[in-house]
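Inspection log for the structure reproduced underneath, given as structure tokens.
The complex appears here minus one protein chain, its other protein chains still in place.
We just call them A, B, C, D and E in the order they show up, numbering each chain from 1.
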Amino acid sequence: MSSFGKIVVRIGSRQAMGWTLLITLLTFATAAFAQDAAAPAAAAAAEPAKPDTGDTAWILVSAALVLLMTPGLALFYGGMVRGKNVLNMLMQSFIAMSVITVIWITIGYSLAFAPGSPFLGGMDYVGLNGVGQETFTLNGTAITIPHQVFMFYQMMFAIITPALISGAIAERMKFSAYVLFIALWSLLAYMPMAHMVWGEGGYLFKLGALDFAGGTVVHILSGISALVLAIMLGKRRTERSEDLRPHNLPMTLVGTGLLWFGWFGFNAGSAIAAGGLAGNAFMVTHIAAAVAGLTWVLIEWIVLKQPTALGWATGAVAGLVAITPACGFVGPMAAIVIGAVVSLLSYGAIKMKGRFGYDDTLDVFGVHCVGGIWGALATGLFAQQSINAANTTGNGLFYGGGMTLLSKQAIGVVIALVLGAVMTVIIASILKAVMGIRATADEEDAGLDLTQHGEVGYAGPASGGEPIGAGHGASHGTPVLQPETAR
Amino acid sequence: MSSFGKIVVRIGSRQAMGWTLLITLLTFATAAFAQDAAAPAAAAAAEPAKPDTGDTAWILVSAALVLLMTPGLALFYGGMVRGKNVLNMLMQSFIAMSVITVIWITIGYSLAFAPGSPFLGGMDYVGLNGVGQETFTLNGTAITIPHQVFMFYQMMFAIITPALISGAIAERMKFSAYVLFIALWSLLAYMPMAHMVWGEGGYLFKLGALDFAGGTVVHILSGISALVLAIMLGKRRTERSEDLRPHNLPMTLVGTGLLWFGWFGFNAGSAIAAGGLAGNAFMVTHIAAAVAGLTWVLIEWIVLKQPTALGWATGAVAGLVAITPACGFVGPMAAIVIGAVVSLLSYGAIKMKGRFGYDDTLDVFGVHCVGGIWGALATGLFAQQSINAANTTGNGLFYGGGMTLLSKQAIGVVIALVLGAVMTVIIASILKAVMGIRATADEEDAGLDLTQHGEVGYAGPASGGEPIGAGHGASHGTPVLQPETAR
Amino acid sequence: MSSFGKIVVRIGSRQAMGWTLLITLLTFATAAFAQDAAAPAAAAAAEPAKPDTGDTAWILVSAALVLLMTPGLALFYGGMVRGKNVLNMLMQSFIAMSVITVIWITIGYSLAFAPGSPFLGGMDYVGLNGVGQETFTLNGTAITIPHQVFMFYQMMFAIITPALISGAIAERMKFSAYVLFIALWSLLAYMPMAHMVWGEGGYLFKLGALDFAGGTVVHILSGISALVLAIMLGKRRTERSEDLRPHNLPMTLVGTGLLWFGWFGFNAGSAIAAGGLAGNAFMVTHIAAAVAGLTWVLIEWIVLKQPTALGWATGAVAGLVAITPACGFVGPMAAIVIGAVVSLLSYGAIKMKGRFGYDDTLDVFGVHCVGGIWGALATGLFAQQSINAANTTGNGLFYGGGMTLLSKQAIGVVIALVLGAVMTVIIASILKAVMGIRATADEEDAGLDLTQHGEVGYAGPASGGEPIGAGHGASHGTPVLQPETAR
Amino acid sequence: MVKVEALIRPQRVDEVKAALDEIGISGMTITEVRGTGKQKGYTQHYRGAEYTVNLLQKVKIETVISDTDVEKVVAAIVGAARTGEIGDGKIFLSPIIDAVRIRTEERAENAL
Amino acid sequence: MVKVEALIRPQRVDEVKAALDEIGISGMTITEVRGTGKQKGYTQHYRGAEYTVNLLQKVKIETVISDTDVEKVVAAIVGAARTGEIGDGKIFLSPIIDAVRIRTEERAENAL
Partner (left out) sequence: MVKVEALIRPQRVDEVKAALDEIGISGMTITEVRGTGKQKGYTQHYRGAEYTVNLLQKVKIETVISDTDVEKVVAAIVGAARTGEIGDGKIFLSPIIDAVRIRTEERAENAL
């Protein structure tokens, strides 16, 4: 763990130069542009193997599906806030599609996947240098799809992960600070974590910790960061006079549907091939989500006497989170248990929020961090090597593998928690000092749509209502003649 | 037909033990869990043929597309009810994703697809025992995708089918009774029907009746059940003082779009391979929907002088329904006829509703049952063996095949009608006696969102409206300073 | 160019027979029906090569994705109009799914893709004659997917293109006139343009002008037609007393998400195979959209001090437009430039609108025509043969190819502009004379939903609001007993 | 002239409208409002957190009538709006000085 | 003081507001309402089923003014809201006993 300690410090010191880094990015970009011309030519020379069309088709689709999760998340979150903040909530997701893409193609992909230290990738792929249409090899596995396809499939993960954080800081963060936060967090928290877990020669990969589709990289990392940022930002001004209920739950349910749909690309796409393993991941993803949604609803039926739509949606997402790290390693019956337990845990965690008094607006910690931790550990309980031969660490505890895998899983969890928390404290502290991270009280009261974006989500007569004037062809009264002077 | 008579009785008697069955399910689940460990190992031993990556990619995607149809259906229906029932309407679809999944993986898939009697599958696949990552054979056809992928692709059909029923009983059914109803209906109506049509050694399969993607299994079965349940439940309390118009037609149109999109997976995925047959199914699906939407709009243009958006959407869905059984057997010009005729039939059927006085709220019978019957029979009219060599029954009537195919199609229709009606009467009668199936008058008046789920769909100032306070950077007046005491 | 002049005239003269043509279509359809029976049999005889399952899977999915863009467009546009016109706006997109499909399968596909003159296809594929499940050859390239799949993949392009025009004429066009307009426009503008660019022996194809996924065919053609039609139609009656702001921006953002998602099928699907080229197209599509969205937001941050959600959405779509013709020919760094520049150009173009005084309601010209022109020319600047060997014209200007490619690109742009403008003037003039194209002032004031469709988008108590009566299980007061007399 | 302002249950709007039509009162204006009085609210849970709703949906019907019609109108409204349960609502009467029909500039009772 | 309550067509709000501004009346409150009177509703069809809409959208403008301004204000509203067609709406005048400006606790005319 000492080497891990080192990396944090190294990154920490780099943080002080946040602005420098952004400028450097542009330089990289320019440099890359020059290399760009040469790249494909060189690539053509190498051309190790023709991509498999079926695998490529599946990962193209999976990339599109994961991209769609970001609008899905926007809706899931957007429906839960008040109408005066809906556009800001949506934009916190959508802007990640722009910002993280630029970071990823200039330097991010290289930091995450290129060979380098066990903790961070090197500069080989800066500006997508050497990332061409040919297949390639990652951590000793021959990948059967074009390198570029792999690159942008992974990009979609990098996009949604910081957007997850926005749920915790909803309705009160300055938009400019949010944009800078996710940019820096992506560089300083996401890239190292992704490299450790999935990158060429990554620390956790070599250790043998398993994370099929991002329980640590995506959910624990963003979940803990969300909690820390929510605490640093402070609570919303929720005087009792305002209706704090979700302004549009159908929107949240549509978002849930899109997230579930996209999650098939997220989890089953992580097989990076269209075969039995993708099938297993798809199957257990669906099962865990279904069971978790059902469990949440049953809890509410018992506790509140009424099963809520928001409860079902929350449970379903928690189930999707929990199965994410496990989906390429566990079978369907494990998925049932993982789904059922995550709803119990997340429900409990959300209930605790009241006691601790922090304002994690849309429960990112309770759903993503708690769900991610459970999923990572559950992998250590339920993994079966018969499902995925690439798991050379061993079976989970319940399948006779002992504590070996479980303890490695725990190390992954701890690293994600520490990395996320530390980086968030550092980045948010700097931004707080430099520019402030919180909207003013006035802005918060007036709504972030109006004050951060100069727009409103909904305008005009109550949702379109009943236009005046007589209907066409079916009028009961005198038609309204609009005289010329009315123009 | 005598053996069919028997099966109904057999299932009927089983019905009396509804609750026992649910408990039994849990037992199965536990048992299956134990077997689960062994299954993949055994499977690995067998491993008959590597799955085709292209076919697998397509069915993975198709499964995701069919899953998305359930949220699509939720929106399609949700937009048509009153705002006070929107969440209940959505949840009637979403909860099926949870409930049916649990049933399917424990026992449902086995009852539907495992070898057994011609009317119901056996116990071979209980708890997904023996359903692994390898390819398999179904009714003599070598399937080129992993068995698990086939299993969950079919699961998506099992999910949406009972959800279709919810449209007929909208705005008045007790949520708890609804959940139990679809669970039991899935076991007692859907599983036998699916087995007869698609399962290993199914009665209608062996008979040579054709149903490519579920005209009988999905649409006739759910449509007739919807009608029966709507009649048993009684009419809504629609006093003249309430605005009964659809509360949000844009929501209905989005739902239509998602249904259409997902239906490509439903119909073209049913080829279980990515080739010419899938292409044919995709093509005729689109054509029938397009023509049916156009036809409905033209009918309205003639009858009402105005083509409505809801009319187009209704026609499109009716077209999708009608082409479902036919899509793997008929060509594009037949699709035009099928689409045009279904709108005439469904429009007529919906018009008749007024005369009979039942309250099929969102016209599930008129669209799905009528459309499904037409589609099943149309297969008997337009099928061409040149399109699908797997059709060994013969060409349709209009392509020189005589009455052979058509009469087999009629048998399928009758079986679906009888099975759906009988099972619905049995299940609904029991639930009515045991717990009641209808919300109280008070609950209905107050809205099912509030009374079944304790939530409202939309909250806060009229849809977010205009927040008070001065805009940022563009204020014309004095900014509102919110004094500390306001916190 | 003289031969081009000829074709316009030829089509122009045919225009006078618009109605005749529609009737002729029906005749074709009937004829085709007869041929239909024979077609597959003949096809089976030929059967040149088995389709590649991976490529087929990808194009099946791509077709579904492109189809979904039309609902996406409907939402993108629908959110921007006033609530009283929302259904009309949505229907202008959805009806294209019906109308263009009928045109395409009867005669359109043949006019666009069958061998014929360099300017218009012949009658070989009328009624889908000879378009079967087997693979085929297009312009010398062996296509590895079934001909039918290629046919309906292209159909989806034909559907969305005329729907794009609806944004410019929003809130004031007669629905009947709109339907006839897009039908005729599709035949007289889209089919020849598609043939010239992509069809067998098309003029621009042979010239060596490049348009990977439809910069000229889709965006310039529809964009210029939109401008012309908006001018011919006149401005909306936008008295200052009405709230003209977008009635539902979340709807517009969801639409943007669906468009982006679907655009992967549009652009990467245009590789007609699942390989490195599709990957390149997918990658640059995403990058251009991301960068353009970011650029637009940065422009607003500088100019207005506030980045708007609508601005981001507009930029993203502009980026998608601009990369469309280029995506199969340029690399990632070119995509950054293309994305950044298009937002500058479109932002400027929209700003100019005020000066010229035409009412292009939702800025179709500024986004699609301007973006399309830039994209077509940018292909001439940034194309690299190393990315796509099928580009035999040469590298772009910035990669040492000189003016060769650029000048051919310019010819493509000019042809699209002239063809679109001329055809729109002709069709709109005839419709204006025959039936009128504009809703009456009364209809416009009352809203097109009510007057064109006899419906309203939203009905009932303010968006569902708070139902009266006591909640279930959690009442604070006396429950409301609804006496029997209330029925 | 008198303005009759009735606060009633949303479900009773059409009944009240019909009752007024019957006695020859066809001009009226309707507003969606929320109210509280003897009838109290209820509690909802969102992800377990409790939200109390105190204001219930009501509809305000306003009609300006001549003094002589007052009792007739009150009786009609009461007859149509009453369920006998708490929350049935109230009727308030207030004086109107003058009325103007915008279309014709008729005044007072002629404008109704 | 008098409260002027005008029920007008939604499209005329800005014209009326401008006309009032011109004569120095800037304080007012606006509510979305539905109304019925001489102008009747229309029929719609959803899947062929008929729905009748009787209540048309109107806007209520309320402004409290001093007694001396009444005729001026009425004339301004009539001038701006009138189209001459049925459905133009009504103006009602009612007495106001007192007014309070919450911010300053000024009373009566000073509060307007």
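The criterion applied here is as follows: a contact is a pair of C-beta atoms (placed from the backbone, for glycine too) under 8 Å apart; a residue touches a chain by one contact, two chains touch by 3 or more.
Since this is a predicted model, take the numbers as computed values, not measurements.
Participant: Which residue from C:310, C:370, C:383 or C:439 sits in contact with the chain not drawn here?
Facilitator: Touching the chain that is not displayed is residue C:310.
Participant: Residue-wise, where is chain E in contact with the chain that is not depicted?
Facilitator: 3, 17, 26-31, 64, 94-103, 105, 111-112
Participant: Just the residue numbers, please: which parts of chain C touch the chain that's not shown?
Facilitator: Counting only chain C, the missing chain is touched by 243-246, 300, 303-304, 306, 308, 310-311, 314, 347, 350-351, 354, 363.
Participant: What does the interface between chain D and the hidden chain look like in terms of residue numbers?
Facilitator: Those residues of chain D that touch the unshown chain are 2, 6-8, 31-38, 54-55, 58, 60, 74, 77-78, 81-86, 88-95.
Everything that follows uses one rule, which is that only the chains that are shown with their structure count from here on.
Participant: What are the mutual neighbours of chain A and chain E in this structure?
Facilitator: Intersection of chain A and chain E contact lists gives B, C, D.
Participant: Centre to centre, by mean C-alpha position, how many angstrom separate chain B and chain C?
Facilitator: The separation of the two C-alpha centroids amounts to 31 Å.
Participant: Measuring centre to centre with CA averages, how many angstrom lie between chain D and chain E?
Facilitator: So the centre of chain D lies 18 Å away from the centre of chain E.
Participant: Using the touch definition from the top, which residues of chain D touch two or more other chains?
Facilitator: Each of 10-11, 42, 44-46 in chain D touches at least two other chains.
Participant: If you look at chain C, which of its residues touch at least two other chains?
Facilitator: Counting only residues that touch two or more other chains, chain C contributes 52-55, 57-58, 61, 86, 239, 254, 304-306, 445, 449-450, 452, 454-459, 461-463, 465-474, 480-482, 486.
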